[in-house]
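Down below is the structure, laid out as structure tokens.
Note that this complex is displayed minus one protein chain, with the remaining chains in position.
Showing chain A:
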Amino acid sequence: MNEGNSSNGRVTWEGCSVLLDINDGDRLVFARLSPAAKLKIGNKNCSLQPLIGRAFGTVFQVDTAPGGPCLSPAQVHVTNAEEIGDGQGNDEWRDKVNVNSADEVRDGAVNVESRDNRALVDNNTAQSLTGEDIEAMRRQGARGNEIIEALIANSATFEKKTAFSQEKYRLKKQKKYAPKVLMRRPVARSICEAYFKKYPSKIGFLRVDTLSLLLSMANVSSNSDILVVDMIGGLLTGAVAERLGGTGFVCNSYFGQAPYSMDIVRIFNLSDEICKRILRSPISDLLSPKESSEKILQHDVCNVEGQSNDQISASVSMVENSHSSENGISDIGIDNTEPAIEVRKAPKAGERAQKEVIDSWKENGFSSLIVAAPELDTWTVVKDLLPLLANSAPFAIYHQYLQPLATCMHNLQLGKMAIGLQISEPWLREYQVLPSRTHPCMQMSAFGGYILSGTKICSTANSATPTD
């Protein structure tokens, strides 16, 4: 990866990872762009080649080209829909505004609605176009938008619908006949949101606002050495590395011999410089007294090799290949047709920490600690790892259950190991904001996890005694 392709890059390149948001979050696919990569949208197999060299944030639509279906940037007036909480509210508005002007909206043109649903009868006869008619249009090369217009023209009830339900109708047809693909940057925010929406258990039900709090509470900042226990697929490790920006280190530590999976790190477009700052270490190495490190080096090389191969094959097989999924509504994973290229280009994040760097951590202590380990006993982890932190270092412990954190907090208090202890639970509510129709979204995430935060203090031995 060259210099310009940092995590902050705004234009895609070959080999870059992207998040494809299809039809306002109906389907979310992580893909790596290559000329050979393909994605099935609806019943069409589209090459991802046209996405290379394009700006993130671009919306694509499926077009029929001589060579078959292909993705091309959508015209702006069609590109109104982005991922919205409930997927519809803001789009309606945006469509309105694209039709009218912003001033008209402010004047309340949208608010005047005299129609209602009294005349609508659901007897399945409203649409006079048949499936064959639509197929015929398609064969003649009609574009998605033309089909939608034909459907509207042939709908006996469309004119009787309210403006809002007309928009809903349009949106529903658009999703089917003119699917849109929004190309998003894979960053901590979008990756966390995508997983939380589709596969929350893979990231321990960690919501994006909770993740953001972990990073703040642990004071993740450049030139810091952050100790993490990440059993949520590498999301935490990647998010920390993103904030370090190629300075300091994130030490992804693990109990026992086998590192925890870090697959999600590969979804971030982390530069080589940043990847080099992601190291792995067994906790036993961090806890061992400083000098005895020969045997660490000894079984180092083969273990790391074996591990990284496992990782790659695991992540490739984990791929939810959208080609095979019938409706493809909820796939999430790296969409990759060329594993060979993939392996060569995969950033080498997660090398095993060498003796020198471990020694420097032992010498100075870590700047902070973040734990997201749903499967481990929280107090055991914290009791072991807290002594590795520098004095006055903050820490943040995530758990989806309250009790392990309560017990841990109580023990930290009894042991006088930390101050400023607090258990907090974030609450996040999204709003639909529309003229005269503003209210909280009908659906919300009711739970994003708990955090225990605090600051390590000097152990009593080091602490100052009363002055005489």
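The rule is simple: contacts are C-beta pairs under 8 Å (C-beta built on N, C-alpha and C of every residue); 3 or more make two chains touch, one makes a residue touch a chain; residues count from 1.
Please note the rule applied: contacts and distances are computed from a predicted model.
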When one chain of this assembly is omitted, its UniProt record names it as which of these: "tRNA (adenine(58)-N(1))-methyltransferase", "DNA replication complex GINS protein PSF1", "Ubiquitin-related modifier 1" or "Glucosidase 2 subunit beta"? "tRNA (adenine(58)-N(1))-methyltransferase"
Among the options A:Leu33, A:Leu71, A:Leu151 or A:Val208, which residue touches the chain absent from this view? A:Val208
For the full complex, which residue in A:Gln127, A:Asn145, A:Gln354 or A:Thr455 touches the chain that was left out? A:Thr455
Among A:Ile52, A:Val357 or A:Ile423, choose the residue that contacts the chain missing from this document, as touch is defined above. A:Ile423
Contacts of chain A with the missing chain: which residues? 6-8, 10, 55-59, 76, 79-80, 82-85, 90, 93-94, 97, 102, 105-106, 185, 187-189, 208-209, 211-213, 215-217, 219, 221-225, 242-248, 363-368, 377, 379, 390-394, 402-403, 405-407, 409-411, 413, 419-431, 433, 435, 438, 450, 455-458, 462-467
